[in-house]
Each structure stands twice: as structure tokens, then as C-alpha cells.
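Note that this complex is displayed minus one protein chain, with the remaining chains in position.
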Amino acid sequence: MTYSAQLSKPLVDYARTLREWSTSEARPYARAADTDHRPPANWADVLDTCPVPLGRVDLPEPQALPDFEEGYWVRALVFYESLNYGDIWVHPTLGGGIGHLVVESMGTPEQLEKWYEPVLERGFTTGFALTEPGFGSDTSQVSTTATRDGDNWVINGTKIYCSGGATAEYVVVFATVDKSLGAKGINAFVVPKDAPGFVVAKENEQKLGIRSWVTSELVFDHCVIPVENQLGWTPDGAATPRRSGQGGALGALAHNRPNMSAMCIGLGQASIDVTAGILAGQKAGFTPQRWQAVESELERMNAALERGRRMTFRAQYLVDQGKEDRAVSAAGKGYAPQTVERVIRRCMQLLGPEGTSQDLLLEKWYRDVKIMDIFEGSGQVQRIVVGRTLMGRLVG
Amino acid sequence: MTYSAQLSKPLVDYARTLREWSTSEARPYARAADTDHRPPANWADVLDTCPVPLGRVDLPEPQALPDFEEGYWVRALVFYESLNYGDIWVHPTLGGGIGHLVVESMGTPEQLEKWYEPVLERGFTTGFALTEPGFGSDTSQVSTTATRDGDNWVINGTKIYCSGGATAEYVVVFATVDKSLGAKGINAFVVPKDAPGFVVAKENEQKLGIRSWVTSELVFDHCVIPVENQLGWTPDGAATPRRSGQGGALGALAHNRPNMSAMCIGLGQASIDVTAGILAGQKAGFTPQRWQAVESELERMNAALERGRRMTFRAQYLVDQGKEDRAVSAAGKGYAPQTVERVIRRCMQLLGPEGTSQDLLLEKWYRDVKIMDIFEGSGQVQRIVVGRTLMGRLVG
Amino acid sequence: MNLSPDEEQEAVAELATSIATEIVSPAAREAEAAGAVPDKVWAQLVESGLTAPIPEELGGGGVPDAVTQLVAVERLAYGDPGITMAAVWSGAAGGLIARHGTPEQTERLRGLASSRDARAAVALFEGFGRGPAELATSVTVDGDSVRVQGRKVGVPFAAIADPLVVVGRDVRDGRLRAVVLASTDDGVGVDEMTRSIALDAAAMGSVTFDVTTTTHALLGGVDADGDALTSSVQHLRLLNAAAQIGLAQRAVEYAADYATTRIAFGTPIAGFQGVSFPLAEALMRLDAARLETKDVADRLDLGAGLGARDVDHAVSYASEVALEATRDSLQTLGGHGFITDHPVEIWYRSAAALAALDFDPTCSAFEPAL
Partner (left out) sequence: MNLSPDEEQEAVAELATSIATEIVSPAAREAEAAGAVPDKVWAQLVESGLTAPIPEELGGGGVPDAVTQLVAVERLAYGDPGITMAAVWSGAAGGLIARHGTPEQTERLRGLASSRDARAAVALFEGFGRGPAELATSVTVDGDSVRVQGRKVGVPFAAIADPLVVVGRDVRDGRLRAVVLASTDDGVGVDEMTRSIALDAAAMGSVTFDVTTTTHALLGGVDADGDALTSSVQHLRLLNAAAQIGLAQRAVEYAADYATTRIAFGTPIAGFQGVSFPLAEALMRLDAARLETKDVADRLDLGAGLGARDVDHAVSYASEVALEATRDSLQTLGGHGFITDHPVEIWYRSAAALAALDFDPTCSAFEPAL
């Protein structure tokens, strides 16, 4: 088979069906989800209306996503773009979270059996607690401590941006066992939601966007967990960890960068399409010069979005081929979110003040998409990753 | 008087006269100056045709520029923009150079009498030798050495980008007397063109642009000069230097940043005007959509140029008021040259392949203007200067 | 050429900065939540005389020159753009009446200038990139009768403004006209009000007009000078640009301050050029935008043969600068910029709201991030 960037017909059809469903069935709840800071109460009913599998974990039988010849990760991109084309509120209702991905990445066989496999079987949300008030990108600065006390670890510290922190069965917490070791002292611990000293300080943080996505502030106040909850450890001591502490955290996130880009692209495409639809009905209001400019703008925005889409597909294509390339996925992440931000902004401008009003969803998507420019590494981080392919570790 | 960015009528008239002259009389020699890597042989005759004073130094009586209420430095901007609107070849024929500015900045009274005042009286070119093959912006890396030998200094090293290096009466050379002192070991020395060991390795370097501006590669091969040629020194030892070595070099250049911006703006405006003139005659060749785009482009380019002009004027206005602000002049230098580069490039594109041919001067100006984005500090340097006003010395 | 601030400008800048810092900024969240400026803050702004250019003899605080007005708005918006523009837009209606009104019309200002309850507005924008010369809102004068027809967007206090000064064009000679109405007048249809991405304290909405009134409502009467009105209206647009500059300057300073204290990879993040350069660029661009608005405002004031496009470009550039500057400021804080513990997100949203209010697609262009 020669070079081709075309998706197979089954995947294209799946994408179309999903996009149409998310537009007609999910999007109507988008404004309320933002205002209420949670998905609609009837979210399961809404999901029930979807004619294609969504990979739900809330059903008695976990629902698998269909397979396509393109492979797992490329399928994921199509899924995320199409789903978020409607709105972003659906995403967390599909459960999962990312805590168990860290378990999968770093756990011993016993730990996988205890904390990873049940997620696949039963489907429940797992939390992830890395970021702290004192740092963001520089994860070596973890200041939450884990202190050995006999057969237990005692955890102390504050974590923010814990996705699913308030609703997860357990949260994977990154803490240092010895600050003097720097990044090497950081370990991951499974903290069940009922552990003593586990405090939900803010159930859902007040955010610019993605308000219906629960991110919590968690406080660990002498929180006690058994020693075997340290990932990569057995009660008898260190097992061979599959990945180290920081690496584990980043490893679990690595494949997610392109997914984040795909969500952005979904929102960007939705914004262009909504805008183009409204403007088409308003053509008479524009001078011919301005209408030409408007048409060129829409065309250029679509071309830019398509560029981001291609970069993102390439990154996950390589993952599916077993040839993961961090710089390729970083390039896509550096391109797509900021470009989509500009796309949505420009769409709002083209529509005038009504474009920034809450009558439309563009202003919401503009707020939502901002985090996707930060999550999984800001543009600076992506530039460092890409720059190192040319100039090595000098780039930092 | 309230706020006003308007120039007085006399200065506007002077600018117009100069611009018209440089366009009609100087521009016709521009292509040859580029090809021949020197100003036209009859340059003095060309200058004779100018109806307003140019500040020539080649005449028996040095010619002063007229005074205007706006002050010395604002006048200089108008002068540089208008003069270079025709082409850049005229500039060096007006003599001067910048070596004597360093003398003025760093010299003792005796040194000023010997090397500065004669320039004002007789007018001749003075050279400046700072950059070396091994460094550019980081002037602390000067590796040319000055070694004391009795009543002499012996200078060894290679300098590039020496403006007027091959034609100057003397060159001010920056050399270190003690490498271990870093920037503090760097001193400035007046090296007459007939000093033993003064070698013109390349009379005029092969450059992308400004080919008619002589910049030389100079080699100092055990070049011997008297000890009193060290600026700020007397035969009896150190006088109180007005400024230190590096500071002297930078001080002499500080007021020149906005001048460099003004030259750029002259070239940018010339490019827009030439392009607009040609395109006006080709309107019929464009579709209406494209013609609208062309018109918008020209308008936006003019607006951008005007922005750079305002920034540049503000910087020199402050100098004239005795309130020099390095960050203000850095902002203008960060804005104008790169913007002009894009302006000229876009003009060439609008004209198609004939726009990049040597039939027009745009391709020459595109090459010329590139150095103005580098001379007197690249964009990075300007960002550091401006960033420090917000964040202090952390920015570097 | 005189680019130095004069005494009045310096005094205004100082006063406005202190009000911005001490009164406006602390009330920003409250005003947004309430969708209205807190009474006490409104009163203090009205008393300052900074937000309505109304002569002292009409009970106002005096009419500063055009550049000084920009300075005042920029500095106040440095405190909070939502509160500031609510007051400025309300004051703008009074300013227009004071400058162009008939004696009968200006007389009405006496109450307005000092009232703490009055909300006035100018209904100017129509979207579609239309500048004053292209407004589609029509004013038909027929004997004593005047009919106003059109649709306006981004009208402050859309549901309650009184006076509501509507700007349109005379169908007979094309001259710019303003008509003094009220939101509650017959024929004024206010769309259902919804919140916006920002600036909710100004309670903006869309309004459809089909009003029949008399020539008494024509600002400045039947023979009003359309060119003078155009100049005033263009000036109003520059006030929005000034607000963009003020809010963006604040965002950049906030981010720069954060960058000097926040440690990552062993050093304050200001030490990374990837962090410091975008902020430096924002500062450079703000310089350019500030000079542009001042220059254009000054020339408007002089009646200098100014192309309308100069205003279009000045407004457009200020918006572009503010959009990117607030974005880069938010990014400087990373994830922390995304939570409402920090105010950067307000400025980020406000820049977007202002940028959509007065927008011409031919003055700037979409560019992908890379």
C-alpha cells in the first residue's frame, strides 16, 4: 500500500455518526453543564441515545469501542474529535480517568491485579494527583511527602488539578520519600478514597473552562496507606519498577497529547461550522470586500485545522505502528491547541458581540480549549521536546 | 502644547525634498552600487544635485544639517528615512563612520582634540572594530589582545564587520589587556591606518546585502601603537574614563538603534510605494477577490510601518528631551526591521516573479534590510532589554 | 511634536490609577457576578469625573482633551475593564449630548451627570465590520417627524438605558445622525438579555429600532454637523482600544511579577526566554498600540484630515495586541492561570469581548499559531 492519509470508510462512517450524535444529542446540554459545573443529571440517558458504542464503563457490561484497521490510537483520535465536536461535557462521563494508567505503567503484577484489571472489568473512575500549588511543568518539585512508619506510608501535602479527585475510587498520588533526592525521590502511591487523612478540599475547582470536568483540590493530612500501595513495591520491598516515578507519570500521559489535540480540533471545527452557518445567512450585511475577507478567513481556518489534524494523526499512527515519536506528538500539541484558540477567537470576532454572548457556545469553547493548551505540557514544553531532536540536551 | 505626534512643516518639507531627491537622483545608481559593491564613482556629483543640505563632510566647508524645532535626534530619523527611501548607497558617502563617536564617548580631552575634533572640522571616515569571527552579540568575548611593551601596545587578533575598516583614517579597536578580567579587561585603542601590522584582510566582505557599504575584515598582526592611543589613558597612566570599554562601545551605538529602524522604514515605505504603483496598473489582472486582498495588504503594511515610525520617533524624542530610555528604543528596533523585512517580502510576492528579479530594487532592499535586523542588536537582544524593565536581571 | 504628558494628563493618569487600584480592581469579581457595577463603585467613578466628558457648567467634571480621555480609560481598565467600560460607555452618551446637543438637550444632562442611578448608552455598533460611514441604521427626517430603523449590537445597558443615543445615517444626505431615545421607548426592541464571555457589568445586548419620534430627539437638531459627530463617534471607538491596552498592560505586569517569583527547573521562570520573550513582545506591542491610539485621537481632535481607516486599524491592532498579550500572560501562569484564584482569566475573557465588539475582518487576518 502506498502513502495515504485517508481513513477507511468504516472509520469515516463511525466518525460521522458520532459527530452527528454529539451535535444533536449532547450539545444541547453544553450550556447547562458549564453553568452548573457538572454534566446533566440525565447524562446516562443522553448516552443511551448514541447509535454507536462510546466505550461506556457505567453499563453492566463494559462497552468496547469498535475496532478499525487504522489501529487503537488513530481510532482514539477520531473518537475524541468527533465526541468533542458536540461538546466536552460527555468525555468524563465515559469514566476511566488516568490513575489506573499509571498503575498499568508502574505497578507490580499484584498491583495490576488489584487496581488495574478491575477498572477494565467494572469500569470506575481513577484519580491522578501530581500538580501542586507550588509547581506546574517542573514535576521534580513535588513537595508532598511520604514518610515511612512501620508498615505504612504517611502522606502529607496538597494537590491541585486532580482529575476525578473527588469521585475516584482511588487516587494515584505522587509524593517524595526524600526531598534531597530530587526527581529520583518521587514515588507514586495508590490512595483509596476512604484512607484516613484523605481530604477533598475543593470538590471542583473554579476554572475558566471545562467547568463540568471535575478537578479537585485534595489535601493529604497525615494520610495513612499500607506500604504495598507504593507502586512498584511489594510488602517485601522494591520490585523492579516498570518505570520510575516521574517517568511513570509522564509515561501515562505521553499518548494523551495527541488526544488532547484531537479534542481541540473537534472544538475548532465545531466553531468554524457554527460560524460559517450563521454567516452564510448574514452575507447581505457585509460589504463585498468584507465578505471576501470572511470567506478567505474561513478557508484559512479550515486549512489550519486540517494541518493540526494531520500532525496529530501522524503521531498516533506511529504509536500504533510501535514507532512512537515524542517529538512528533509534541509538534502536533504545539500546533493544534493554540491554533484552535485563535480559530475560535476569530470566529467570535466574525460574528460580532453576539459571538461572545452565551447565546452561542463559542465563548464556552474558547474558555474550554484554553486548558488544552496547558494540560500535557504547554507550548514551551513541546518546543523543548522538538528542539532537542535538533540540538540535544542543550535545549532546556 | 498638548500631545502631538505631528512634525513641524519645515521638517516635513525638508523630508519631502530629500525623499524626492533620493528617489530621482540617487535611486538610479542603486543597482550598480549593489553589483559593483561600491557607490557610483560620480557620487560627489550626485550629491551635488541635492537641493537641501546632506551634512556632507567631503566638501571644503563641512555642511551642517539644518536645525528644526524637533531637535537633533528626531531630525536624524527624518533624515535617515528620507535619504534611504531612495537607496542605501548614499549613506556611507556622507562620511563619518562611528569610530570617532567612541573617542567622543571614552577619550580624554587630549584624545578628543587629536581624534574627535578633526573629524568635525575636516570630515573623514573613522573605523570601528569590535566583532570577531568568534562572537557577535556577546561582546565580552573579545579575544583580540593588547599587550604592553614599554611605551607601546601590541595588538593581535582578527576583526570582522569593521565599518569603514579599509578606508578610515583610523580604526577604534576593542582588545583585551587581560583575558582573565572578562569584560572589564576590554579597552579601546585608536589604530591609525598606517600602523605597522595593520592588515586589511578583506577590503569589503562578501555580504547578502548592503554590498556598497564597506565592511572590512582586519587583521592586527603584532600591530604596534603608542600607549597613549588607549582611549581614556594619558602617557602618564589612566585618566578617568568617561565610560568603560564595553560600555563605551555600546554607548557610542546606543542612539543609533532608532536610526537603523528609520533606515528600514525608508526602505519599507519605498517598497510599498513602488509596489502600489505597479499594482495599480495591473488591477485588471486580478480577480476582484484578490484585488481586495491586495488592497487590504497594502493598507495593513502602511499601518504597520507607521507603527514602527511612531515607536522610533518616540525613542529619539526622549533622547532629545534628555530622557533617553533604552527600552523604548529597543522596542522600536524589535518592531521595525523584522516588520519591514516582511513588508518587502510581501511586496515581492504581490508582484510575482518579476518582483524578485533584478529589474526592480525590491530584491536588493530585501537583502539590504536583513542586516538592520542584526546590527545594533538582534531581536533577541531587544527583547532582553525590554523584558528587563518588567523582570529585571532575571531576563537574560 | 510633543510626546510628553502634560500636567493634566499626568494628574488624570495618577487619579485614574489610584481609583483603578483601590476601588475598581477589588470590585471586579463582585461586579461580574452581579452583572452590574456595585453602587458605591459607580458613585465613586461618577464623582471622579473620569468616565463622562461633561463640562463643569452642566454639572460634570470637565472635558479633557482626546488623548487625556484615552489615558483615563486605559488606567481605569488597568483596574478592571468590566466596571470601567460600564461607566465609560454610560458616560459616553452624556459626552455626545454635551458636545453636540441643542441647549434643550444639554440641559437634561445636569441631572444625568451627577446621578448615581442613571444608566445611559450609545447604540453604535452593528457588527459586519461597519464603521460610522457604513452604518445601516437609518434616520429619516420628514418635516417634524423622525424615524429610526436598524439593529444595533453590543448596546450597553440595553434594557434600561436612558438616554439611549442611537447613531445612524440620514437617508437623504448620508450624514451621520444621532437620535436621543430611551430603551423603554416604543419601537425599541431589546433582545432577551444573556450573559457574555465578559464585561457583564455593562449588561450589553442587541436592540432593534423602529421608532418614530420628532426632530426634538435629533442630537444637535436638524442642522447638526455630521462630520463633528463622526469625529466624536470615532473617538468613542478609540476608548475601547484604550481599554484593551490597559487591561493587557495589567495582565502582562501580573504575569511578569509571577514569573519573577515562580521557580521551575531551579530558577525563576523569568529566566527562560520562552517565558520572558512573549511578555517583552507584548510590552513592545502595547507601546506601539498606545502610540497609535494617541496619535489618531489627537488628529481626530484637531479635525486633521484623518482617514477613517486609521481608526479602524488602531482599534484592530489594540485588540490583536490585547488578545495575544492576555493569552501569553495566562500561559505564563500555566495551569494556575486557568483557575479563578488568579485574575488573568478575567482579562483574557475581557479582551475577547472587546475584540468582537468592534471588528473589521479586513484590518487583520487569521494566522495559525505556527
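Worth a mention:
Should a chain be cited, it is by its letter among A, B and C, assigned in written order, with residues numbered from 1 in that chain.
Heads up, the rule we're going with is that a contact is a pair of C-beta atoms (placed from the backbone, for glycine too) under 8 Å apart; a residue touches a chain by one contact, two chains touch by 3 or more.
Values in this document were obtained by computation on a predicted structure and should not be read as measured data.
Looking at the complete complex, one finds that the omitted chain is in touch with A, B, C.
Looking at B:His100, B:Arg300, B:Arg314 or B:Arg388, the residue that reaches the missing chain in the full complex is B:Arg300. Residues of subunit B that touch the chain left out of view are 131, 133-138, 140-141, 160-161, 205-209, 282, 285-287, 289-290, 293-294, 297, 300-301, 304, 307, 334-335, 338-339, 341-343, 345-346, 348-359, 363, 366-367, 370-371, 373-375, 378-380, 383-384, 396. Mapped onto subunit A, contacts with the missing chain fall at residues 1-8, 70, 74, 292, 296, 299-300, 303, 306-308, 310-311, 313-314, 317-318, 321, 328, 330-331, 334-335, 380, 382-384, 386-387, 389-392, 394-396. Contact residues of subunit C toward the unshown chain are 272-275, 277, 281, 284-285, 288, 365-367, 370.
In this section, only the chains that are shown with their structure count from here on.
Centroid distances from subunit C, each centroid being the mean of CA atoms, peak for B. Between the Cα centres of subunit B and subunit C there is a gap of 41 Å.
Mean C-alpha position of subunit A lies 52 Å from that of subunit B. With each centre defined as the average position of its C-alpha atoms, the distance from subunit A to subunit C rounds to 38 Å. In subunit C, the residues that touch at least two other chains are 362, 365. Under the contact definition stated at the top, the residues of subunit A that touch 2 or more other chains are 289, 293.
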